[in-house]
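The other protein chains are all here in position, but one chain of the complex has been omitted.
Let's turn to subunit A:
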Amino acid sequence: MRAILFHKIYESMRRNPNLFFLTAGVGFNLIEPMCKEFPDRTMNVGIAEQNLVGVAAGLSNLGFKAICYSYTNFLAERAFEQIRNDICLHRYAPIFIGTTAGFDNAGLGATHHALDDIGALKTLPHLKIYSPSSSESIGLIFDEALASDMASFIRFTKNDFSEGHPVSDANRFVIERHAKILIISHGKMVANSVRASEFSSGFDLFAMDRIKPLDAGKLKDLFAGYRAIVVVEDNFKSGLYNSLAQWMAENDVKNTRLHSISVEETYRGEIGTAAYLEDLNGLNPKQIADFIGLINKDLSSYDEI
């Protein structure tokens, strides 16, 4: 995904002299060609996320579009007030690109896990939030952010899942076989959910890579079409699940149940590989399939009554 994204950025920089690329000391072996070809518009500001975002605001004041690159958690949380005041308040439209989302930096410890970024960022008005799930979707999302007159935050992982065909919307079905249960997921957990098919065929899968604004138009049909919806995300419950729960309450949805498979809301001392930490939180493909199995059983017993 990262290679595809950087190819996109490079091509866009070449076409559009109004684009600036800024990084806060991240992107070794990725940004060097841009530094060489666009030295006036490519800048490493150093390990200083607050300055990264503030500088992007100043560039936006001149009508430039800035792409800001850093680790997801430092960009979203160290520079949170800069994103709020200097960007969202001014309705500037830079693109924030946060790498190593979720448990990508698993072994580096809790300071480097991005599990609360979506919950934090989605409180901010005038900011779109994306969590691309595939090689195809990340390109589409970058183009969407590039064309947008609103700021975008793209949080992505090292995951290399490919759908094998182009996609036409960030929010789309990945598996549609008319099951009773729908998984709604984003980012890397879409790949985990696809792999859950090796253990269960009792669910459909919808990738909601555009988390904010919520896709209200599609949600009506999705909730009407399924008995139960399971949100699978490498985030706390404050992420997409929380947005969908609010949407359900506001729209008086009663006939569909909403479940969550997400990361337990705590900061752990224990580390391991991403797979290990996903496993601890019920996010591995087999665990997802088992969860679907339980809900299916529950729905069937309900039908028998």
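Simple rule for what comes next: a residue touches a chain if its C-beta (ideal position, glycine included) is under 8 Å from a C-beta of that chain, and two chains touch if they have at least 3 such contacts; residues count from 1.
FYI, contacts and distances are computed from a predicted model.
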Any idea which of "Cytochrome d ubiquinol oxidase subunit II", "Carbohydrate ABC transporter ATP-binding protein (CUT1 family)", "Aspartate carbamoyltransferase" or "Transketolase N-terminal domain-containing protein" UniProt assigns to the chain that's been left out?
-> "Transketolase N-terminal domain-containing protein"
Contact residue for the chain not shown (choose from A:Asn16, A:Asn85 or A:Thr273) = A:Asn85
Touching the absent chain in the whole complex: find that residue among A:Ala48, A:Ile271 or A:Leu299.
-> A:Ala48
Name every residue on subunit A in touch with the hidden partner chain.
-> 20, 40-41, 43, 45-46, 48, 50-51, 53-64, 66, 81-82, 85-86, 89-90
